[in-house]
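The structure's right below; bear with me while I get my questions together.
Every protein chain of the complex appears in place save one, which is left out.
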Amino acid sequence: MSAAGGSDANAGAVSGAAPALLEIDNLGKRFGGFVALENITLSIPAGQRLGLIGPNGSGKSTLVNCICGTLRNEQGTVHFGGQKLDGLTAHQRTHLGLSRSFQLPRPFVSLTLADNIRIPLLYAVARRRGSHHAAHEIEERCEALLGQVGLDDKAHRLPRDLTQVEMRKLELARAMAAEPKLLIADEAMAGLTHSEIEDILALLIRLNEQGVTIILIEHIMSAVMSFSRRLVVLVSGRKIADGAPDEVMRDSEVERAYLGQ
Amino acid sequence: MRTPLFVLIWLLISAAVLAAAIALDNDYIFFAGYVVLQYVVLGTAWNILGGYCGYVNFGSAAFFALGAYSSVAIYRFVTDNEFYNLPIPVLMLIGGIVSGIVGFGMGYLTLRLRGAFFAIATLALAVVLQTLVVNWDYVGGSRGAYIIRPEQIAPIGNYIRYLFLMMMLLAVAAITIARLIEHSRLGYGFASIRDDELAAEASGVPTLRLKLIATTLSGVLMGMAGAPFPYYIGYLQPSSTFGLDYAVNSIAMPLIGGTTSWVGPLIGALLLGSLQQIATVTISSAVNLLIVGFLLVIFVIIAPNGIVGLIHTYLQRKPEDFVGRRRIEAEMPGRVP
Partner (left out) sequence: MVFSFDLFINAVVSGILIGGFYAAVTSGVSLSFGILDIVNIAHPAFIILGSYLAYIANATLGVDPMLAAIVMMPVFYVLGSGIYQIYYISFEKRGQESLRGLAFFFGLLFITEVTLVLYFGVDYRYVEAPYIGPSWHVAMLDIPLRILAPCLVSLLMTAALQIFLTRSFLGRAIMAVAQDQLALRLMAVDPIKIKRIAFGISIATASLAGAFLIIIQPVEPSVGREYIGRIFAICVLGGMGSLPGTVIAAMLLGIVESLTSTFYGPSWAPAVSFGFLLLTLAVRPAGLLGR
């Protein structure tokens, strides 16, 4: 993939040309009688910058959980890089190249920040490369990743010493540490200042230019609009819009269902 | 510290302890010491699954007893067929393998369950195993089993001293294994499972596989600790061998000592084990369990990280604190801040 490879997929919003990296086909998920997701069909080409928005409770995090294997979907299938994901555990999907940050940060509380980052490096990355990194290489990588989110001065602190905002950054750094092909950032920017948002966006754009496909789930509309080349809107478990951000925002159904609230 | 050095140091300590015990020439020290060392192994084994991974096993007694009963079964077999009996290290290995297999099986059946259910399931399994053994006449069933312990064994002489030595070597092996795990990739994986299993899975940790490793390893060590037990005690009874006393001790010792490192179970077993031996002799054996229960409850409430945690907290008091205190004392003599 060329250095500007990211923009190929981003040029046409849903171009059929590039092969789909993530293929979600008619996905459905219920909790007892409650239908969380219904008929979700989505095809994401490699290198895309996709924004996923929707009101609270619309099923965004549930969709992420189903893609990543934390939850099992009863209906539909998910393919990643041509491989069917059904039946694979979450860690197996991470090994394939899927990575996500959690909406409510879930740090490893008894480990330092550096060790938090070390876990995916030891398990996801080393496994994929089939080799064991030298200890100092891993150490350097941990510091580098923490530096990218501005947490390197706290590398040897524990998560309980962090603010909520810093925990979100750690969450993102940990997701990035797994060296994913597809990164799902679930509300990573809540509570950040304007300049912090800019920093994270720049980070994500850099990642994308290196070839990482990114799904950004956010409520901060300015960030979503400036980052996304394609926007998908989820309301009450259904996809109601999918296309170029400007067009989607002008869509009357989207206005009614989401922005009108 | 590199591992070979660690092992060497502990072997030297063991040799010193053994020499001191022989010099005191009181067999009771060996009898009591054997039990304490046994608990070092049991506590360390429990901690691999409980402290490192966060999965509470109430069925320690079952793995211990399986090791003991596999020795009994072998004893029956060799005496019935007039073979030579197998030496203790081999019995330990066999006991370890038996318990390891059962540990693996139990893990496979129960590790998909949430923590609380897993704990209850381990208790259930222990009772089921106990019932099976009680109903198996080959190893004596509910009547119990007798093992005739040899009087002497070269070169150490007295057989109880030999058992003491074997258990001490096993204890060194156990803490070495625990320490190796702690500083390895496996140790990080275990810690991530303990802290947040869901996030660990998402980060690429194969949680089920690691949990199975922990359960199996834990079982192996407990089985190895149980294998020489029939020779120690001479008469094995299912009700006491499978007793909850083993469960409570193997949980209390790491929790009181400290669950995050290999040092905790060692300290817990040495302190609590010795305390219990003293209490059994001076007061009664029922009281020693009361002591364990109380200490467990108290420590778990006020010192969640155990003795090791208390020491850490004490050592981590920043130097400025001490300087500050001294300064205040100088300005206002006699006043305690």
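To keep things simple, chains are lettered A and B as they appear, and every chain counts its residues starting from 1.
As a convention for this text, a contact is a pair of C-beta atoms (placed from the backbone, for glycine too) under 8 Å apart; a residue touches a chain by one contact, two chains touch by 3 or more.
The model shown is predicted, which means the values in this text are computed figures rather than measured ones.
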Partner chains on view for the chain not depicted = B
Residue touching the undisplayed chain, where the options are B:A32, B:V98 or B:A252 | B:A252
Filtering B:Q38, B:S71 or B:T110 for touch with the omitted chain leaves B:T110
Touch residues of chain B, complete complex, unshown partner | 50-51, 54, 56, 58, 109-110, 113, 115-117, 119-121, 123-125, 127-128, 130-132, 134-135, 142, 244, 247-248, 251-252, 255, 259, 286-287, 289-290, 292-294, 296-297, 300-301, 304
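Simple rule for what comes next: only the chains that are shown with their structure count from here on.
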With chain centres defined as C-alpha means, what is the inter-centre distance between chain A and chain B in Å?
-> 43
Can you list the chain B residues touching chain A in their complex?
-> 185, 188-189, 191-192, 194-196, 198-208, 260
Which residues, counting only chain A, touch chain B once they are in their complex?
-> 68-70, 89-92, 94-95, 99-100, 102, 106-111, 115, 118-120, 122-127, 174, 177-178
